[in-house]
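One chain of protein is taken out of this complex; the other chains stay put.
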Amino acid sequence: MSDSSPTRVLIWNEYLHEIENDGVAALYPNGIHGALADAFGERGGFAVETATLREPDHGLSEARLADTDVLLWWGHKAHAEVSDEAARMVHEAVLSGMGLVVLHSGHMSKVFQRTLGTHGTLRWREADEKERLWNLRPDHPILEGIPEYVELAQEEMYGERFDVPEPDELLMLSWFQGGEVFRSVATWRRGLGRVVYVRPGHETYPTYHDPHIRRIVVQAGAWAAARVRQDARRCTNPASLEPVPNPGKEHIL
Amino acid sequence: MSDSSPTRVLIWNEYLHEIENDGVAALYPNGIHGALADAFGERGGFAVETATLREPDHGLSEARLADTDVLLWWGHKAHAEVSDEAARMVHEAVLSGMGLVVLHSGHMSKVFQRTLGTHGTLRWREADEKERLWNLRPDHPILEGIPEYVELAQEEMYGERFDVPEPDELLMLSWFQGGEVFRSVATWRRGLGRVVYVRPGHETYPTYHDPHIRRIVVQAGAWAAARVRQDARRCTNPASLEPVPNPGKEHIL
Amino acid sequence: MSDSSPTRVLIWNEYLHEIENDGVAALYPNGIHGALADAFGERGGFAVETATLREPDHGLSEARLADTDVLLWWGHKAHAEVSDEAARMVHEAVLSGMGLVVLHSGHMSKVFQRTLGTHGTLRWREADEKERLWNLRPDHPILEGIPEYVELAQEEMYGERFDVPEPDELLMLSWFQGGEVFRSVATWRRGLGRVVYVRPGHETYPTYHDPHIRRIVVQAGAWAAARVRQDARRCTNPASLEPVPNPGKEHIL
Partner (left out) sequence: MSDSSPTRVLIWNEYLHEIENDGVAALYPNGIHGALADAFGERGGFAVETATLREPDHGLSEARLADTDVLLWWGHKAHAEVSDEAARMVHEAVLSGMGLVVLHSGHMSKVFQRTLGTHGTLRWREADEKERLWNLRPDHPILEGIPEYVELAQEEMYGERFDVPEPDELLMLSWFQGGEVFRSVATWRRGLGRVVYVRPGHETYPTYHDPHIRRIVVQAGAWAAARVRQDARRCTNPASLEPVPNPGKEHIL
């Protein structure tokens, strides 16, 4: 934690809406990944790279993931286009210690589903509704500097039941104008890796320009970044461990 | 669980609003404890008793708690009037295995605070708002037969941050018309006892006449009821346990 | 829970050791699945069926799983022989509400890995060591009637770090003579389904004839059995829900 080398962040984005839709392009001229890269850059202390769906192999490889401390994932309408092999590689990297921050519609991505073991389904509606994200954990590093609630004038609604395992930590709950609630910022651990889900970020809204949301995403990246890295596939026959010698004390229990 | 003897339920109620306020008396002519006792009676399988604040010793004793499988607790404006000794006895009974279901404004009762180890503070407002309780756990026995959400036309608002330890299980989340959310049905374990908090139930609304809320309260009682009963105060020096003999195998780890 | 129809149990066994090894055959003449089926039969209240690896489609189908309340899974040396499609079907059934009890070496089965999202690796040794399983939750239905600890004279050692997500509930911890510890009985929830892992049960020991272990396995099956059953793949656009009307109260928050 006291290491001064920068945290290596890889931001993965589907990058289709920004190309195909003028309104989205106007909001995110450099793509959602570009906006998020700027947020990390402003904070400082990160070495940021990006990758997108239509690059060869989606811009992903075992070697690149081995050099990544935390991966961010934004995908929406082309989850099926992501190869099973890429999803497997990401999952393995998480188990070995890489952090994973899944954003908004990534709740149904292959990487999230494989890692959590559930479908990630939910209730949704696009109606330009107000969202309020309530801060349950002002003590948590991901929410450092975040007020009691964050309000977004318009967002897509996501409502419960969100089909995920019980979070290890539940950090924010969303209220939506139309009558729903949602577990919007939550964490899980898988293997040696930390996983964070951050709900807001529909492509038709300027959500990733909101300073509070940028702060949450950047702090989620910093918190989830790998502390250790270790192959999780091994199964140990502990022949090399120091043996416990014969206790030699007949009277003990 | 297959035992055919009835579950012994003790419903404790402050019982002041019903006496002092005509509107509340009209809603709950036999007291909130009376309405809840009826709910258990309708379901069947329970032996129900009640106790109230102004009875001698608040109607509580170690002997009575020892004969109780689950205690329900409704209190609001007279938490300070409950003796420390009564709170201590209830806490001990929970640790020894008795179930505890804390209702609505009981979030700041001495019994809840001692048992959870927090203040139970929250945000609140009385504005006749609509409340929607979303069902996160349709698989949980407490929510058997409860639909995707339960709607109450008017309730008091309780909002986060609710100062409680991370629940063992989070069962329902409330949405309030005015912009807040709340962890409304949740469980914790303390010692051998199960603790459930159920939010709705402000005295000026007919909440405990709502069939869904009655069902949740009764099922919370059934779920929390004691499985085992054992003094939690002992500290064991295990002299009487069967000793592990000398392993006698030099080659093992 | 008050339903009088029997709980439908399906016991799946690899069933290779019992055929290929005389010592194992002597311990389990009707297979491990046969011994476990007897344990459920002795308790009563269950309709038990069995399935094995080398049956067509491993004895599994969507229809059969849809009619199963809880599936038990024992596999060891032929995890790779289980088809991906079978593992997928079991995983889907769990998400829809079916219970799953994974036994001993099933910690590396495809069904356990997919459901939990981890590899399930651990440390192990075969040295005829004593195992003590300590009871952390005498209040839990799975451990009803189980003493402070259960001792097995000889078992295979499994040691930490066990590569699994943080359990929702940790019920028993094992001590091994040679110096290791293990989280031996634990539960997780995935979708609407309950998952239990029960460690002991190496094929060369008479573990499944031990009355305490039989009791734990049967009670794990009873506890995990489906309460509700619902397709988890849907993603809801809630057009049909009752709308929240215009609040119409300007003064509220």
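First chain written, first letter: the chains are A, B and C, and each begins at residue 1.
What we mean here is this: contacts are C-beta pairs under 8 Å (C-beta built on N, C-alpha and C of every residue); 3 or more make two chains touch, one makes a residue touch a chain.
Here the structure is a predicted model, which is why all the values come from computation and not from measurement.
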item: Touching the absent chain when the full complex is considered, from B:W134, B:W188 or B:W223; value: B:W188
item: Touching residue (missing chain; options B:P138, B:G179 or B:G221); value: B:G179
item: Residue touching the undisplayed chain, where the options are C:A47, C:A78 or C:L136; value: C:L136
item: Residue among B:E81, B:D128, B:E148 or B:D168 that touches the chain left out of view; value: B:D168
item: Full-complex contact with the absent chain, from A:D69, A:E92 or A:E129; value: A:E129
item: For chain A, the residues touching the chain missing from this view; value: 1, 97, 125, 127-130, 132, 138-141, 144, 151, 157, 168-169, 177-180, 189, 192-194, 227-228, 230, 242, 244, 247, 249, 251-253
item: Chain C residues touching the omitted chain (full complex); value: 132, 134-136, 138, 148, 159-162, 166, 169-170, 173-176, 179-181, 183, 238-239, 241, 243-244, 246-248, 250, 252-253
item: In chain B, positions touching the absent partner; value: 91, 95, 108, 114-119, 121-125, 159, 163, 165-166, 168, 178-180, 188-191, 232-238, 241, 243-244
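One rule holds for everything that comes next: only the chains that are shown with their structure count from here on.
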item: Interface composition of copies chain A and chain C: same or different, split at half; value: same
item: Of all other chains, the one whose Cα centre sits farthest from chain B; value: A
item: CA centroid of chain A to CA centroid of chain B, Å; value: 36
item: Approximate Å spacing (C-alpha centroids) for the pair chain B, chain C; value: 31
item: Contacts with two or more other chains, residues of chain A listed in rising order; value: 159, 166, 179-180, 238-239, 241, 243-244
